[in-house]
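What follows is an incomplete set of chains from the complex, kept in their original frame.
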Amino acid sequence: MSAITSPLNPEAQKVVAAALQGALVDLLDLSLLGKQAHWNVIGHNFRSLHLQLDEIVAAAREHADTVAERAVAIGANPDGRSSTLAKTTEVHQLEAGYINDGKVVAALTDILESIVRRMRERIEATDEPDPVTQDILIAITQDLEKHHWMLQAQR
Amino acid sequence: MSAITSPLNPEAQKVVAAALQGALVDLLDLSLLGKQAHWNVIGHNFRSLHLQLDEIVAAAREHADTVAERAVAIGANPDGRSSTLAKTTEVHQLEAGYINDGKVVAALTDILESIVRRMRERIEATDEPDPVTQDILIAITQDLEKHHWMLQAQR
């Protein structure tokens, strides 16, 4: 049952599918951790961070959807189940319980920095096999780098 | 570091916190599986299900947020990290890859049925210790039972 024909040849498809699945895991886990911090953050900057984290979560969710739908569009199956996330995520995890506002800023800055590094590798990897996918990854990276700046600026 | 004072006594708080954390895991995992199906579903009913699943995901995300914010409001820490989801979820998981539309309907109907069963146990459990939390769980259950009917009606 391989329902969707791909506009790419098998080899290109394999590379692009891997890049998209990697991005999907990064973005879904970012959305879960963003919410985790949104709920458990405490400190003087609570309200400001509480709101900012929700914007990051909203962006992460929307980008995840774009990435996953692009995967199916090239005939690959995105996998965003919790077990897959838990097993394959490369995102550094937060501790359970309350998190101080300063720590939230530091941790999320690092998380965004590492996701951006992997996104840039994926941009390179997809350049040849599929400029259409590359274009999507570039746009997402631009947005993540903006959120990275906006978090780091308040360190 | 136990920042938020609770309107409940310790015992009541423990029971209510457990109910809310259970609901949180159910709802977050429902949102992930709903998206998984939203992306991988195929079959004649593709478009109709693709849209319906997104409504379920939207509801699950909103309810999860309400439930987690209620947890902090009573001085408990919600935990929605992917590893926690993967380890503690009681939701029956979907297979990877394409899923036939009929199978999506059947699987999600069962998933909603089991979540509803657990939600009703939580409604009972919170009746005594915190009617405010109970009220939230009742409203969410009503919505989940409606989605359950709307899926099952097309079996």
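Letters A and B name the chains as they come in the text, with residue numbers starting at 1 for each one.
Going forward, a residue touches a chain if its C-beta (ideal position, glycine included) is under 8 Å from a C-beta of that chain, and two chains touch if they have at least 3 such contacts.
Because the structure is a prediction, the values reported are computed rather than measured.
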Task: Copy count of the single sequence across the entire complex, 2 present - done: 12
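As a convention for this text, only the chains that are shown with their structure count from here on.
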- [ ] Report, in whole Å, the distance between the mean C-alpha point of chain A and the mean C-alpha point of chain B.
- [x] 23
Open item on the list: With touch defined as at the start, can you tell me which chain B residues reach chain A in the complex?
Closed with: 1-4, 28-29, 32-33, 35-36, 39-40, 42, 64-65, 68-69, 71-72, 77-87, 89, 93-94, 96-98, 100
